[in-house]
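In what follows, a single structure is set out as structure tokens and then discussed.
Here is chain A:
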Amino acid sequence: MTAVPYIFTVIAISAGAFFFLAGTVGLLRFPDTLTRLHALTKADNLGLGLIVFGLLPLVEWPFGAFKLISVWLLLQLSGSIVAQLIANFVRREEAHE
Partner candidate 1 sequence: MNAVMLFGLCGPVLVGLGLFGLITNPQPLRKILAFNLLGTGTFLLFGVIARRGAAAGLGGDPVPQALVITGIVVAFAATAMAIALLLRLFQETGQAALDSGDPNGTSAPTDVS
Partner candidate 2 sequence: MTITFIFDAILVVLLLTVAIWIIVARAAFSAVLAFVAYGLLLAVVWVELSAIDIALTEAAIGSGVTGMILLGAASRLRETEAAVVSAGRPLILAAALLCAVIAAALAALVLSPPSTVFTLAPETMAHLHESGLGNPVAGVLFVYRAFDTLLEKVVVVLALVGVWSLAPDRFWGGIPGLQVSQQPNSVLTLLSQLLPPLGIVFGIYMFWTGANNPGGAFQGGTVLAAMWILVMIAGLQNPPSTNWRWLRVLVVLGPAIFLAIGLAGFGLAGAFLAYPPGYAKPLIIVAEAALTLSIGVALGLLAAGPPERVAQQ
């Protein structure tokens, strides 16, 4: 009974969920937009990476793993660019005041 992949999956996904929780706590507790963006991009991306890492033993190799990793990479790309756009907007708003 190969339980080892499942144990690995549970541990990795729990760690990923913990990082998501940390990111959400940061979103709720940090004082302003820029620090909240920091919490969201760093912690959430790491959480997603851990969840993807944990799901890798369960999908077919190589195409399933390739799709999961590309989901993670695309979310990193769009998440970081959206965070930059929001941060630029906040900077411009503060400069106008």
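For anyone wondering why these and not others, all candidates are chains of the complex that A comes from, given by their letters.
Observations on the structure shown:
Quick note on the criterion: contacts are C-beta pairs under 8 Å (C-beta built on N, C-alpha and C of every residue); 3 or more make two chains touch, one makes a residue touch a chain; residues count from 1.
In this text the structure is predicted, and so the values were computed from the model without any measurement.
As listed, 1 or 2 are all part of this complex, and the one touching chain A is 2. Residues of chain A that touch candidate 2 in their complex: 74, 77-78, 81, 84-85, 88.
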